[in-house]
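Note that one protein chain is taken out, while the other chains of the complex remain in position.
Order of writing sets the chain letters: A and B. Residues in each chain are counted from 1.
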Amino acid sequence: MLRNAFLIPLLPVISFALILFFGKRLPGKGHEIGVLFVGGAFVLSAICAAQWISRPADYLPPTGHAEAAAVEGAHAAEQASTEAATDEEHPADGEPAAEGEHEVEPIRKAEVREVVWFETGGVEIKAGTRMDGLSVMLVFVVSMISLLVHIFSTNYMHDDRRYTHFFAALSLFTAGMLVMVTSSNTLQLLFGWEMMGLCSFMLIGHWWEEKNNSDAALKAFFTTRTGDIGLLVGISILFFAAGHTFDTETINQTALSGTISSGVLVAAAAALLCAVVGKSAQFPLHTWLPDAMAGPTPVSALIHAATMVVAGVYLIARLYGVFWAGFHIGDGGINPVALIGGVTVIIAALLAFVQNDIKKVLAYSTVSQLGYMVMALGVGAWTAGIFHLFTHAFFKGLLFLGAGSVSHSVHSFDMKKGMGGLKKTMPVTFWTFLIGSVALAGVPPLAGFWSKDEILVGASGNGYPIFLVIGLIGAFMTACYMTRCVYLTFFGEFRGHGHPHESPKAITGPLVVLAGFSILAGFLNAPGIELFSKWTENTTVLAAGVAHHEFSIGLAVVGTLMGVLGIATGFAYYVRNLGPHRLTQRNQAALTGYKILENKYYLDRLYTDMVVGGLKGPVARATYWVNQNIIDGVLNGTAAVSKAVANFTYSVLDQKLVDGLVNGAGAGAEEGGSALRVLQTGRVQQYAAFLFGAVVLMGGALVLFV
Amino acid sequence: MLAQNVIFGAIALAMAAAALRVVTTKNIVHAALYLVVVLAGVAALYILLAAEFTAVVQVLVYIGAIVVLFLFGIMLTRAPIGITSDLDNNQRGLALVVSLFLFGVLGAVLNDAYGSTKLASDNVIQKSADVGNSIFQDYVIPFEVISILLLAALIGAVVIARRD
Partner (left out) sequence: MYLNQFLLLAAFLFCVGVYGVLARKNGVLVLMSVELILNAVNVNLVAFGAFHNTVVGQVFALFVIAIAAAEVGVGLAIVLLIYRNKQSIDLSEVDLMKG
């Protein structure tokens, strides 16, 4: 089956076509095709997973030792040629924390199958599947959650007017994700990546009759697209840097071998990081994900919690060699990946406190957990990041579907106005939701605890103490806002209208299955078992020399304490009404802070009013994205960025910290921005003149000085 | 050799003059006709460079189709046919400076890089068959992509210009 893994993405594609053409004529309006084919894909991926696990671990990855070079396989030659350099460039074994010094341990050999897709200008472009632990794991998770969401939707979306189209898009989305995770090269990865972007757009805007929904869809599409430019650039750089190839394995090994100059690697890694920031909703492009909750709840569960948003995390994990070598992840300190992840963990968790819409709480929680994964990869804890991806998919999918079940019953998403006291009327939903929350909060022995703990261990062991602290604070906040969420939804008095009732089996079934996984999945990589890392780690990780760290009781206790403390604080504050309430009405600073949170750090306002608002009018709206290429981008960008910096400093730092000091700087930057706006006459020809003028100046400088 | 150089000189002079007229003439229809001269000159250059097939395509597509399209565009937008002094905007000075400097930079670079490089005198004529083989063997994917691009441009032009 590993050899025929191409069948797994193929099935949902066929399902998409069949539903589109015949769906409406079937008695179930097409859902039977979707469930059947995605179910088939799930069975195939389960077989894949079983085969992968039973595969003998007899492949010696090249780590620089001469005897390891005696490997067969297509990549042997190029790896062998680079391995000498690998060792010199990465003296990872010289690190202080090198108990996990990588003695050559045999791993399972990845199954690669490729065909020549086309050949142009002498370069063979290949298409194919590369099944290693990482892809097998993701294929399994994606197809399983997709299947459950399909089943869930048969009831949840019942009577929807575009029921058939919904299932078609769901199938196509699944196909896109599967294409991406199975691909053996970056070009195919890009293909799947964009397929998901398209489906996400279609599904968020599923109820496009309401303007909010179609706006949210556009926002998601454009925001992720901003990042996708980075992906395109990054892939192009790597194509040339790695010697005219899209093959991920070759790219990783070349990057790790040190034959690519560090400047090029940093550029490629930074470009790819842009893509990750867009797709995985990291700060500062995270704003689209909460808005994307305008889509139907199953979509939120599938796309915006468990699968598509982890595409960015997968990208880092897949091209880890590039990030590892480009950002010197092994050296400790601070690097962009960890920094973006860490910032996202905190700011998204803060935002989750002020939301009243249950799906938005979960959305910010997702952003925050994605931050965890990115941070984990950034601090060199590869396995921990991937493991968190694995466990998070189950409990976040569970939480979203649970929220869907609740809203299905009370017809509202507002926790304060439409819910409360549902513990009695919806027992199955309550218990499964509770399991998901506790798993998310990181209480042992549920899934979230093990993966979160591993991230913390990795951060402390690899010399990233700042991110250890961030992780702990994040754990505390996560536990706290989930307590609030559970309390508002299920306890107290019912505040909505009508008579809530337990959802039917098609809805509770998936919940129960996911709850089971949320409890058990964590044990896969519990200390002493550690099957997960054995199954997933691939040649890249070994070649990079990612350090392993022992499970530490102390950290586990501290992590658990943070979670329990969070729950306790949430309980005390929201349930027992202890602590300083109504602070926002008494204290100016608290009110300001609350307002900043309520306005989501003014980021949306910054994007729409400052950046887009400068380009109003119908033509402008249509040409905005084209226009970025012209000088407008440069000018407007400069103006908007200076204004943005000014505004951001003004509203966030100023009012809280150093009013007088920063005020001057902010105002200065704002004036600079206004001054630059004068240059913007709106006349394209003038912009073109500036453009050519700038080109001439730069060209002249090159001629004269180089 | 001499004959080739004389011919080149004549073509180049005609092209340069015609190109200047395209961007300076006050009569918009004349601009289109001067453009024909430039395009024909480019075709002649292709012949000089032994690229017959491209020369033929140049004549067919550019002079045969694109210029006609321009004339239609002039007609449909009811541009003033005849002399008008209103064809330039107010940044001619800036444009002149920019393009002169651009030419200066380009000229300096070219002179630096290819100042004394000669074309092989026994330039073999590249047969149309070779061009065809190259397109349909090495570059068949870009070829297909371009056909899709043309289709998209066709649909796009219809959608944009349609009255609705």
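By our rule, contacts are C-beta pairs under 8 Å (C-beta built on N, C-alpha and C of every residue); 3 or more make two chains touch, one makes a residue touch a chain.
The shown structure was predicted, so the numbers you read here are calculated from the model rather than taken from an experiment.
Although one chain is hidden here, its contacts on chain A can still be listed: residues 614-620, 623, 627, 632, 635-636, 639, 677, 680-685, 688-689, 692.
Residues 1, 4-5, 8, 12, 15-16, 19-20, 22-23, 28, 31-32, 35, 38-39, 42, 45-46, 48-51, 53-54, 57-58, 61-62, 65-66, 69-70, 72-74, 76-79, 86-92, 94-96, 98-100, 102-103, 106-107, 110-111, 114-121, 123-124, 126, 130-131, 134-135, 138-139, 142-143, 146, 149-150, 152-154, 156-158, 160-161, 163 of chain B touch the missing chain (whole complex, contact as defined above).
Here is the rule we use: only the chains that are shown with their structure count from here on.
The residues of chain A lying in touch with chain B in their complex are 118-122, 685-686, 689, 692-693, 695-696, 699-700, 703.
Contacts from chain B toward chain A in the complex involve residues 89, 91, 94-95, 98-99, 101-102, 104-106, 108-109, 112, 138-142.
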